[in-house]
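A single protein chain has been omitted; all remaining protein chains appear in their positions.
Letters A and B mark the chains as written, and numbering starts fresh at 1 in each.
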Amino acid sequence: MRGYVAVLLVGILVFGAIASGCISSEKPTTPEKVEVSLTGDFVKDVVNIGKALESNGVNEVKFTVWGAGDPNSVMRVYGIVEAAERINKVFNENNINVKIVVDTNYVASFQQLFQDYLSKQPIGQAGDFFVNSYAFIPTLAKEGYILDVTEYAKAYEKELSDFYTPLMEASKWKGKLYGLPQDTEARPLYIRKDVAKCSGFDLTKLEEKVKNGEFTWSDVYAKAKAAKEKGCSEWGLIHRKGSAHPDLIQFIFAFGGTLYDENEDKLVLDVPAVYKWLYVEWKFARDGILPEDIMSWDWAKQIHPAIVSGNTLFDIGGTWYWAEWQTKDYYVDPKTNEPRGLKPEEVDAWFYYTLFPAGEKGQKPVTLSQPFVWMINSKAGAQNPKYDELKDIYQKLAFLMILKASDADINAIHSVISSHLPVRKAAEDLIKDEKWLNDLKNLNIDISSGVKAEIADIVKATVHPINAKFLADVSYMLEYTHLAPSHPKYPALADLFKDAVDKVLRGEMKPEEAVQFLIDRIKADPELSASVKIVGEVPKDWQFP
Amino acid sequence: MLTDVEVRSKKTEVAITIAILMASIPLFLAFSLLVLSSFSKEMMTNLSLESFRFTIENWINVLQGKLAFTGGIRQNILKYTFNTALVALGVAGVVTLISALSGYALSRMNFRGRKFLLMFLLMLHAFPGVALIVGVYLLYRLSLPSSPSLVTTFSFMYVIVARAALEVPMATWLMKGFFDSIPWEIEWSAIVDGASRIRVWRKILLPLIKPGIAAILLFGFLAGWQDLIYVRTFLVEPTLATYIEANLEAEYSHMPLIAAAGTLYLLPTIIFFLTSQKLLLETHSGGIKG
Partner (left out) sequence: MKKYSNLFQLSFFLTPALVIIIVFYLLPLVLTVYMSFTPIRNWNTERYLSQFIGSYNYYRIYHMVKYDPIFRQVMINTIIFVLITLIVNVFGGLLISLATYFINEKSSSTLRLVWLLPRMSPIAVYSLVWYYFFHGSEIGTLNSLLLKLGIIDKPIVLGQGVIPWGPWSIIVFINGLVGVSFGMIVFSSALSHIPRELVIAARVDGATNWSISRKILIPMIRWHILYVFTWQLLSLITSYAHTFLLIEWGLVNRDYGTTLSLYVFLTAFGRGEQDQGLAAAAATILAIIGTVLGFLTLKILKFERMIAKPRGDI
């Protein structure tokens, strides 16, 4: 029997050796590479590429786009579809017999999609276009999974200068450009006007006071406490939960702290700022103004209903809340006792919004953005014929597609229907244009019929002058925006932050203990501790409020 | 089929039924709420009827391949269902075939290393899929066909065999158990008549262990149907499990839609299980005592 097993083993090994030999012995024949150079004239470049494809016998180019996000953000993939249609039109007008066909894949969980991309990219089965958070760029770029488009972008410098600089910077890693920004958002501090009125909190000129750093978190604390004590609302403050959504690190910036050291390419644990952040959370929770178990509240059944039904004075949320409250049934109408979405007029009448105030006097107000970026797979076009010869053509075509998908109107449509902020000035201008908005509402716009049909129901539910005005009103916040650091280890650090916040909120730890806990946990993992620099000390005699 | 229905007491039977029912209350409750929620505008979680507002929109949306009310994107749910079924049936087939072969050998043949093999099979479960997946993925990468057009097909074959492999040790053990319960004499006479072991196995034993085969098929089917990790890592196409998983985002998913999708996902298995139950419990009629 032993002999039998041995024979079998040898057989398998021989088979394996032959098989692997077969694989490695395939000598790659170097094909004649076809290349075009980008001129910066979009139509001309499209025509050149189209002709090159046609002369190589390629009449159909297939691409797949992968995107993720909330259900209203489907333009993240349809933008590419629309871009393909527009390029097809150029081909058509110039009598070029080439057609781009785009397959779409859109899911809710962007982290899941990222993991899928990681496991499928190496085997050439991931989307040719990948729309996801800029936070994943370091990892993807490091592994060579996405295309460096720095060179391509040079030809279109003029067009790209319309994009907001911080967003273009967010699409870079180590100085190289890895995509084009697709959307972004701000995280306003929402204030219930009715609760404010009840507690005698005067909102006039508040925005100005926040902007110049006069109104700080000590004031937020005082007002929140007053609202609760006067019985105007159950809570003073509600905020988001989880670590994928980095809202709370706004405190670090609001207390003048930092999270990233560019020179050393290291994350930073800014002890004084983190301590102050945790102290604020701790204080709010101890005084019963902020639910101590907020990190385990249910989104749809607790967090949003509490905000829309006025159970809190303040809420740290995102710009997309504005649309979400209208499209989801979080509010129970006291007249009918039926849950429903809010009307645009109601949201506008009930909520005041401002920047995230400065932590203390002498600091600046902040907001936080997590831009999404259109990235191109480093294997883009691989499912098309003659890939080896035409690789360069396919990649450039892909770049032209994300460029086209950033057309002002496409970007503006996305912003309006999903309550995100536009990435370029031209799109921001469109949003402020009432006529354009009206045309969008009536779907009287120049986009292909397929895409139009797909977004019709979202347009109907969300396009409203009030909503567009909101977006225009909060756009200025981008001047104050901060980004979470672009570092492969940042998500791990964010996870620790979430734990620490949870512990202080529940009163399991005092702020200084939680800071120590963070330090200990960072040091526990050699990999993490090598990427995080711990600076400063817990400030003595610091007072809050 | 023989039962001892005549001799057992009705009263204890009722008592036992009630006892299991009591123990099943949380399960009943939790899963009924899931099914009910799939017909409601919001999740039913707190036993108040107010949260139940009837709608079949969830189901319409799910069957159209949409997991969002406004917006979202239509997916080919029929294809995903087909993919899931293909993997599940593939796993069931491979596991059953392999374990029916090896189970027989371990039950009926004596060879050096038999005891070791039996123990070894049991130990193999020390490192279930999750732990081995890194190695299995590397193997996948090394054996991937170079032509991209074959990758999809290959990924189906690979995921079926790789997932089946996880069930083989247990299935083999179970099959051995089923073969053990068949009296040796049945086989003996055929072998004396000059039939080969292979022929005896195929013609005489396999029909006798039908319930066992059904059980293993069910096992394999369930394993393939509910698998998430292997499918997500290897299969190029989505299945129902990966589709639901990727669209369940605590912050903004409309949970009743997820409930409908989850119920849909459970349906075929329930049907499969109900129909195969009979087969499963069907004891073989055999006059010969072991």
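Assume a contact is a pair of C-beta atoms (placed from the backbone, for glycine too) under 8 Å apart; a residue touches a chain by one contact, two chains touch by 3 or more.
Because the structure is predicted, anything quoted here is derived from the model rather than measured.
Counting contacts over the entire complex, the absent chain touches A, B. Within the set B:Ile56, B:Leu78 or B:Leu139, the residue that contacts the chain not displayed is B:Leu139.
Note that of A:Phe91, A:Phe201 or A:Phe517, the residue touching the chain absent from this view is A:Phe517. Touching the missing chain, out of B:Trp59, B:Phe154 or B:Trp173, is residue B:Trp173. Residues of chain A that touch the chain left out of the display are 1, 4-5, 8-9, 12, 111, 115, 118-119, 121-122, 135-136, 139, 143-145, 241-244, 293, 295-298, 301-302, 488-492, 494-495, 499, 502, 506, 517, 520-521, 523-527. Listed by residue number, the positions of chain B touching the unshown chain are 2-5, 7-8, 12-13, 16-17, 19-21, 23-24, 26-31, 33-34, 43, 45-48, 97-99, 101-102, 104-111, 114-115, 118-119, 121-128, 130-132, 134-139, 141, 161-162, 164-166, 168-170, 172-174, 177-178, 180-181, 184, 187-188, 191, 196-198, 201, 211-212, 215, 218-219, 222, 225-226, 228-229, 240-241, 244-245, 248, 250, 255, 258-259, 261-262, 265-266, 269-270, 273-274, 277, 280-281, 283.
Just so we're on the same page, only the chains that are shown with their structure count from here on.
Look at where the CA atoms of chain A average out and do the same for chain B: the two points lie 38 Å apart. Remark: chain A residues 1-2, 5, 19-20, 23, 26, 68, 70-74, 77, 104, 106-109, 112-113, 115-116, 119-120, 122-125, 242, 245, 299-301, 324, 327-329, 337-339, 382-383, 417, 454-455, 457-458, 461-462 touch chain B in the complex.
By the touch criterion stated above, chain B contacts chain A in their complex at residues 41-43, 45, 50, 53, 67-73, 111-114, 137, 141-144, 146, 148, 151-152, 155, 232-233, 236, 243, 245-255.
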